[in-house]
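Let me begin by handing over the structure; questions about it come next.
What follows is an incomplete set of chains from the complex, kept in their original frame.
Here the chain labels run A and B in written order, and each chain numbers its own residues starting at 1.
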Amino acid sequence: MRLYEYEAKKLFKRHGVSVPDGVIVDKTTIDELNKAVFPVVVKAQVFLGGRGKAGLVRTANNKDEAIDHINKIIGIKHGPFFVQKVLVERKVNIKKEYYLAATIDRLEHKPLIIACPEGGVDIEEIAKKNKKSILKYYFNPGHKIHEFTARKIAADIGIHGQAMDQAAKMIQHAYRIFIEFDCKLVEINPLALTDNAQLLAVDAKIDIDEDAMFRNPELKEMGIFARHEIGELTEREKKAKILGIPYVDLEGGDIGVFPGGAGFGIAAIDLIQHYNGKPANFMDSGGAPTQEKLRAMLGLLIDNPDVKAIFGARFGGISRCDDWAKAVVQYVIDNEPQKPMIMRMAGNMEEEGRKIFEQAIKDYPELFKDIKIYSVNTPIEKVIEETIRIARSIPDKNTQGDL
Amino acid sequence: MSILVNEKTKTIVQGITGKNAALHTKFMIEYGTRIVAGVTPGKGGMEIEKVMVYDTVKECMDKYPDIAATSIWVPPRFACDAILEAVDAGIKTIVVITERIPIHDMLYARAWAKEKGITVIGGNTPGVISPGKALIGMLPTITFKPGRIGTVARSGAVTYYLANSLNLAGFGESTSVGLGGDPILGANFEDILREFENDPDTDAVVMAGEIGGVYEELAAPYIGKMKKPVIAYITGKAAPQGKRLGHAGAIVEGNMGTAKSKIEALRANGAIIAETFSEIPELVRKALTGN
């Protein structure tokens, strides 16, 4: 979970990493500016880079200028994000910029610190041009960072003299934050040496492992809760988020995808495209979805006017076919959906699930006339091809499913 | 033979008193898995599906010193400790069903296991099955048939579809391994490919990867050295791309992680690339018969 710059800096400040003095302002809290020391930099709080070029980082010499900037910046759309808050920070005079980050190397399965004598610029470009200037320091999981390691890093990127102790402490604190708050990334770029010999984290990026937030109650105290913020959400995505369902709308699709876990969800989209169909969404049921969740998932697809047909698949593992069948049947009885549903069911409790469908078809033949249920004996690709045909309104009358 | 688990493997269930664990303990026993004990701290003395529950793994080992495998079903916040406990007890194969284990926990447990030469499968794995012999985990057993194809996949459901597809064409599996869906895994593709390469009862391997992570790319050089054919199926070609925060990830992992980069790395090292589940059996047949 990504933090906003101002959230990351708040965490930094609480845990020993110095940042420029600043206040966070939105349309309702302009008065916070009274605490600012001018000149300031007004920075839009969005996850996307390129803020400078987009005019979302501006200098102000006094309160009036700052208000002017804020009024212009708030509400602007930057990539998929609307700017809602700005960080108003005391302007610092930078003498030298460095790059510092802690992250996880999934090749080595180790945390590492990345440091570079150059910062504030496009570090990926530097990495390509001069690989040697990008320094990496690996750590064993569970081991702390030693003071001497922090000093070594400081010396390696060219921080000496009075600033060395500051730098070493900052590196240690940043790595501790990375570990103690279960981060996937802590990035300071630039780490700036000011003209009065102070080291400050002028920009801050933190990405936290959501799965570990339970042990970091301090985040909640700071008002940082689990959330999704990959991009701007569509109305349907927002609804899915509230329901706790990972869901992404895919543009121009007409086949609603109602899969089991995330892995098959990804495969299903590929397969639909492979057969020249148009998937309308990505969705993940999670490990063992409740019947309520399954019905909510179906509802998202049925309610989508672009969806012409629904492709469903359940391979019963930890979540059982009979539970899945019950959920689907109940949804159909309750909501009388007017869309064709083409589904395949296999695995744990397949037999029991099949019986539930058979009973429902017997009891409500009208409601289930456009619903086809395939068994483990039909390859999934055949079911997908059938769904695509139906979505194109050319149903093959000979294909009636396996029930 | 088969890899990791067979009909003789004595195994335990950590977190056996949980609802799911208890249910799948029943399934595992029915399938033939030799479950000799279960563990739930503080619940020692209970019985689940006629399996005796102990407070600690050590107590199980004291009773059955030749326990060779365990599966872990505890909630995510206890998973790291459960893995460490199994590693400490010297259990050779640890199958971690638990999903969404904190990343730093998994790095720590993984390093411990690696140091002691212990194989950890998962987290978030549906398990490991050697069809007709034994199952550790919650794979739907009816999907798998005994045979001579090894399969290894990251996603649970994809593992089922792979087997389903092979079986419909008359093939069966020596062992099917779910690597697991968590971002940091114990065993990766290379580890399992090595096992299959050395297993006399496996003729070919089907691996299924997906967008994200680097495990497919990491395995590619080893595939180049293998004698047995590897058929690879990579999903996520059409998936929406997440954006990285910051630059550190790019510095460490470069361009790895896309379906394209994976397919290219695998193909360059001799893996046969499949586009659908259905075409996999035919690719296997061709690879084995040479035409």
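Operating definition for what follows: contacts are C-beta pairs under 8 Å (C-beta built on N, C-alpha and C of every residue); 3 or more make two chains touch, one makes a residue touch a chain.
All figures in this text were calculated on a predicted structure; none of them were measured in a lab.
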item: Counts per chain label over the entire file, given a single displayed copy of each; value: A x2, B x2
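To be clear about the criterion, only the chains that are shown with their structure count from here on.
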item: Touching residues on chain A, where the partner in the complex is chain B; value: 2, 47-48, 101-107, 109-112, 114, 122-124, 127, 134, 136, 140-142, 179, 182, 184-185, 187, 189, 205, 207, 209, 211-212, 214-215, 230-231, 248, 250, 259-264, 266-267, 269-274, 279, 282, 287-288, 313, 315-318, 346-348, 350, 376-377, 379-382
item: Sites on chain B touched by chain A in the complex; value: 20, 24, 27, 76-77, 97, 99-105, 107-108, 110-111, 114, 124, 126, 138-140, 142-143, 153-158, 160-161, 164-165, 168, 181, 183-184, 210-211, 213-214, 218, 235-240, 242-243, 245-253, 275-278
